[in-house]
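Here the complex is missing one protein chain, while the rest keep their positions.
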Amino acid sequence: MLNHILRRLLQAVLVLALVALLIFLMLRVVPGNPIATMMGEHVDPAVIERMTSELGLDQPITVQFFRYILDAMKGDFGTSYSMGKPVDGLIRTAFPNTLILALCAALFAWVMGIICGTVSAVRKNSVLDRLFMGFSLLGVSVPVFMAAMMLQYVFAYHLHWLDISGVKNWKSFILPAVALGWNSAGSISRLVRSTLLEILQADYIDTARAKGRGQAGVLIFHAMRNAMLPVVTMMALQLSSLLSGAVITESIFAINGIGRLAVQAIEGRDIPLLQGTALFSTALVILGNLAADLLYGVLDPRIRKES
Amino acid sequence: MKQMKKTFALLLFVALALSVFPVLADEPGEGVLRTAILYDISTMDVTKTTDDYMIPMNVFDRLFETRMIDGMSQAVGSLCTDYSVSEDGLKYDFVLREGVVFSNGSPLTASDVQYSFERLLKENRSNTDVALEVAGAEALVNGESGTLAGFAITDDTHFSVTLSAPNAGFIAELSAPFMSVVDAETMAGAKQFGTDPADTIGSGPYIITEWVSNDHYTLVYNPLYWGEEPSVKKLIVSVIPDAGTQDLMFRNGELDIIDLQGLDSAIVESSYKLLFPERIVSTPKVGLTYLAINSGNEYLSDVRVRKAIGMALDVESIITGIYFDNAVRENGIIPTGIWGHNDALPGFSYDPDGARALLSEAGYKDGDVRFELAQDNTAGSNIRLVYDAVSDYLAAVGIRAEVRSYDHSSWLDLRNSGAMDAFVARWGMDYNDPANIMYTFFGSPANTAVRSLNYADTGIMERVSAARAIVDDGERQAEYRALEQKIIGEDAAWIPMFEELHLYCLGDRVASFTPHWAGFTDFYIIDVVLK
Partner (left out) sequence: MPDNDPFRKKENVSGQAGDRLPEPDGFRSIVKRLAGENKLAVFSFAVILLFVLAAVLAPVLTPYTEKQMDLRHRLSPPSPEHLFGTDEGGRDILTRMLFGSRVSLLIGVVPSLVSMLLGAALGIVSGYAGGKTDTVIMRLADLMLAFPSMLLAMVIMYTLGGGLMNIFLTLSLVNWAGVARVVRSETLRIIKTEYVEAARITGVPGFRIMLRHILPNCVPTMLVLFTLNIPSSILTESSLSFLGLGIQPPDASWGLMVNTGRQFLYSAPWLSLIPSAAIMAIVLAFNFLGDGLADVLDPYRKNQ
């Protein structure tokens, strides 16, 4: 097991290094001068030239890359062009918001997904099933910005239950989390339903039933346990999409998160900030996948033994 | 069945949990004003920005401020209480206001003003043009000298500035936000000036207390401020990147002033003007929306084609159709509201047949003339429509001008390279002097190239540059009029279109609001009066 974890960790580091290189190279071929963008309308071309060399952007790419990696290892991701602040500080303030948002969204998705999926599977073709599956299908079909705007309109503007945007307290995360998590909730509930349906028809369930266990017992002790495998994988994968899907939700609800930083970096052609946010999010996703992997190992004894 | 009951119970619980939330958003406190901006500011240091003036305007003071007095904008003394100019227009003697202190208690002296001038030049980022006019500025920028030779201090409240050439607009220029005065003593220990509120100390009516990136910043009243105590004691500016969200927040009472320029004018017309007719405040956005055409382009180098373009555009219909008349037609370079503006310029009149005739005279048939209308994809919805309308009007006279969208950086890059065919943009005035627009666009070959105009007449450009130094107002005005006539009337070097109105809507907590004289998004908080 330990060996497995170590190997996966090593792989993760390797992937991260490659991602860093990839992002770095991609951003160097982008047309447009970041300094010109940063300085805005009323600026002298000579100043742009001077600043370009001050920031080392006229150096060869290899030099720039190694300098960047060395600095990054010391925790210095450079200074944002567009915001004039150190990138690591910006990420540090933004990250808690994204994390809370993604976790709330995941919680919503997991709870709703499992409840809806289970009920739908048990009461197949009932009104509840139709209702929940409608909810799920809508979730996977509605663009996230549409969901966000509708929620904003109904619950914040119309009903006045919650604030329209910004982060003031924990309540500020409710609408964004639902908007963001709906899609995942849909995917998970559909998966739970189909997996459960399959398992409920399997022989050992029949055996369990024959042994006289009630339906609740059957579900909890046998079916759910087996259904958890694909569901857990899906849940972990969803976390990745939640973290990156947060881009749009964060923009609409004006939450200062990693996704919005990335958007801002793109708008301002802010290479250090984009590099920082991209690397950071990638690291998060890799960690999420790693966690899913390990959890999978814990849940499935076969895999545990294999490794 | 058990599961179903449980599920119902859970759903019920969720529904209940949702419904017991404390209902309304928090009420704002006494003296608090709440507004929103679409993009966060990038810095609080005015030497590093040409866009984010809100904090510099309110946290710092300048020697002069441009204020609206009886409908006219003019420079009035702020930190400077009196000044005189020498006969030759070169030497200015200033008297500083007595007893002014910065918000940390440090007193204001003439050396702080000198420090501020020199800092602008040493930082050498942007907005250096005014300070560069002072004698010895070049030497300071080049590092040949450590101090600004043209700046002479008599005592703590008296100093003089000598220019390298006379400039009639100098006092107006001193009121520009980037001429803010900082404290030399504080700056010595302020490592994070412009990024950390604690280090960003000015003498203005407000103190910046916090700036949370991408979220909000807060200004509170500076009790040491030398002037009158304003009505607003605290301002919270939230960063709300979506105009639609701002719209909702305002209607929900979460904002006290909304800047309507982020919204399409059709929304303003169809909802705001009906819902809150008395609460809309409008001010000219002093500046010019223009169609730039590149005289270096294959087709556009022919003056007849350029004139045909001017005649092909029905600007009046654009103003009515897109802006619902919240704009005025402009025919020259110097926009309405700026000293030297000429109301009598004839301009281009809408004449599609005349345009066709000119094109065929130039030897072009239908569809021969084609170029690209480059659009910055960060442009607002009104400007996008203007692009589409321009393209349509040109198509109607047989010019194929396709709109192509670029991201902001590529767009700037292409424009700065001088190779952009044509584009629609707006120039906002920084201070009330015609040089701010004339010189920027037509003052030198480099200036016209960087805006992809590539105006060819170097003789005219020299005159534009020289016009800055004419001290006599009448003479200067006559020269600008002649130049405008030549550049627009004869050469059709660019197509002026209109000056927009900037609309705001006030929430019910605001009694009155006077926007910035030039219609900036940023405003003086002292100009807001709460109920």
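Order as written gives the chain letters A and B; numbering starts at 1 within each chain.
By definition in this document, a contact is a pair of C-beta atoms (placed from the backbone, for glycine too) under 8 Å apart; a residue touches a chain by one contact, two chains touch by 3 or more.
Keep in mind it's a predicted model, so treat the numbers as computed, not measured.
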Hidden-chain contact residue, picked from the options B:Thr154, B:Thr209 or B:Ser270: B:Ser270
Listed residues B:Asp156, B:Asp392 or B:Asp527, member touching the removed chain: B:Asp392
Across A:Ile5, A:Leu27, A:Val47 or A:Leu229, the one contacting the chain not displayed is A:Leu27
Touching the absent chain: which residues on chain A qualify? 11, 14-16, 18-19, 22-23, 26-27, 29-31, 137-138, 140-146, 149, 153, 198, 201, 240-241, 243-245, 247-248, 251, 259, 262-263, 266-267, 274, 277-278, 281-282, 284-286, 289
Residues of chain B in contact with the chain that isn't shown? 243-244, 247-248, 263-264, 266-267, 270-271, 317-318, 320-322, 375, 377-378, 381, 384-385, 388-389, 392, 403-407, 410
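Assume only the chains that are shown with their structure count from here on.
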Please tell me the distance, in whole Å, between the geometric centres of chain A and chain B computed from their C-alpha atoms. 38
Please name which positions on chain B make contact with chain A in the complex. 2-4, 7, 10, 18-19, 21, 23-26, 39-40, 42-43, 45, 48-51, 124-128, 194-195, 212-216, 238-242, 244-245, 248-249, 251-252, 254, 378, 407-410, 412-413, 416, 430, 440, 446, 450
In their shared complex, chain B is touched by residues of chain A numbered 30-34, 36-45, 47, 50-51, 82-85, 90, 93-94, 115, 118-119, 122-123, 128, 149, 152-153, 156-157, 160-168, 171, 174, 215-216, 219, 251-254, 256, 260-261, 264, 267-269
